[in-house]
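Omission of a single protein chain aside, the complex is shown with its protein chains in their original locations.
Letters are used for the chains, namely A and B, taken in the order the chains are written, and counting of residues starts over at 1 for each.
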Amino acid sequence: MIEFSTYNVIFFSISSFTLISAISVGLVNSLMRSLFFLILTFIGVAGLFILLSADFIAIAQLLIYAGSISILLLFAVMLTPESSTNNGNSKYFLPGILIGIIFTYLMVALVTIFQFNQLSGIHLKKLDFDNTIASIGELLLGKYIIAFELASILLLFALIGAISIVRSNESDFLISLNNKDKK
Amino acid sequence: MIELEYYLIVSILLFGIGLFVCIGKKNIISIVMGIELLLNAVNLAAISFSRYGSEFESQSDALSGHIFVIFILTVAAAEAAIALALCVLVYRHLKTINVSDVSELG
Partner (left out) sequence: MSLIFSFIPYIKRLIVLILILFGLAVGFILSKALFDLSIYSNAVFDFMIDKSSYNVAYFSSSLIGALGIISFIGLVLLVGSWVERRMIAKFQIRVGPNRVGIFGLLQPIADAIKLMQKEVLVPAVADKLLFFIAPVAIFIPAILAWAPIPWGPNMTYLNINIGILYIFAVSSLTVPIIFFAGWSSMNHYALLGSMRTVAMMVSYEIPISLSLLSVVIITGTLNLTEIVLWQSSNSIWLGLLIPFSLFTFFFSSTAEINRTPNDIAEAESEIVAGYHIEYSGMKAGLFMAVELGNAVLLGALVTSLFLNGWFLFGLENYIPPYIIFIAKTVAIYIVLIWLRATLPRFRLDQLMNFAWKMLIPVSIINFFMIAIETTIITNLDSSKYIIYLFAIINIAVFVGLIILWSKIFKIDKFSPEKIAPIFAQKIGGIKAMEGTKSVD
């Protein structure tokens, strides 16, 4: 059975915090509140990353998910005002719960049955990285350089695509105003 | 001792909750939130495999899971930007962002 140690207490408190706030994302009825709980979930997952000795990924999680994607979602909520406070359920609410439970049950059963070839003890200590960030940098600019460049192209396309999708005649107003001044 | 299975179970639970949010909500923004939850669950699984995995030739190869997560983060940021831009566009045309109301072509 699970023994009582500091690591276990921290693990169970962080994971229960994460899961409770993740469930709250689906259950609260205001979209702003569910966004708030989503940010809490991101922070909890970052805590789990720290427990897994992935310090850079934890910080990146905080920076990108909790700091940036949540801001994007905030902007989306504010730019669509009338349905913003409504976090209503679709007609597939009960099927959704059912699918979630069935999926979780099957996968948990699979994980508990399957014997993973995993490290423990001293071998695990060897993977306790002092400094992941240097190795990550070497891997990104060495072994995975093509994927890295492709990711930057993807980000550029996403940027241009998002701007060209949202752009409309209304937002051309300021530009036309400037052109008029030049004439 | 906490082992790989515990992290995987947390990841699976998070994935299940994400599925439920994706399916059970009618607001597009909620669905995007559900997708973010799914991606977070995948990240957690990748990092825990990278932590507890075995049979890597060098130490830095054990960090391949971290690289996967970095690419997932990149794709998630791009995906969120595009999805929310589409969401704003749908709202501008139809004055609603409920997926049940956005059911006709044109």
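The rule is simple: a residue touches a chain if its C-beta (ideal position, glycine included) is under 8 Å from a C-beta of that chain, and two chains touch if they have at least 3 such contacts.
It should be emphasised that the depicted structure is a prediction, and the values quoted were computed from it without experimental measurement.
Engineer: Could you tell me which of A:115, A:131 or A:164 touches the chain that is not displayed?
Structural biologist: A:131
Engineer: Touching the missing chain, which residues of chain A?
Structural biologist: On the side of chain A, residues 6, 30, 32-33, 35-36, 39, 43, 55-56, 59-60, 62-63, 66-68, 70-71, 74-75, 78-79, 81-82, 84, 130-131, 133, 170-171, 173-174, 177-178, 181 touch the unshown chain.
The definition used in the following text is that only the chains that are shown with their structure count from here on.
Engineer: From the mean C-alpha coordinate of chain A to that of chain B, what's the distance rounded to whole Å?
Structural biologist: So the centre of chain A lies 6 Å away from the centre of chain B.
Engineer: Under the touch definition given earlier, write down the residues of chain A that touch chain B in their complex.
Structural biologist: On the chain A side, the touching residues are 2-3, 7-8, 11, 15, 18-19, 22-23, 25-26, 31, 34-35, 38, 41-42, 45, 48-49, 52-54, 56-57, 60-61, 64-65, 68-69, 72-73, 75-77, 79-80, 82-84, 86-97, 99-101, 103-104, 107-108, 111-112, 116-120, 123-124, 126-127, 129, 132, 135-136, 138-140, 144, 147, 151, 154-155, 157-159, 161-163, 165-166, 168.
Engineer: Help me check something: in the complex, which residues belonging to chain B touch chain A?
Structural biologist: Touch residues, chain B against chain A: 1-10, 12-27, 29-30, 32-34, 36-37, 40, 43-44, 47-48, 50-55, 59-60, 62-64, 66-67, 69-71, 73-82, 84-89, 91-92, 95-100.
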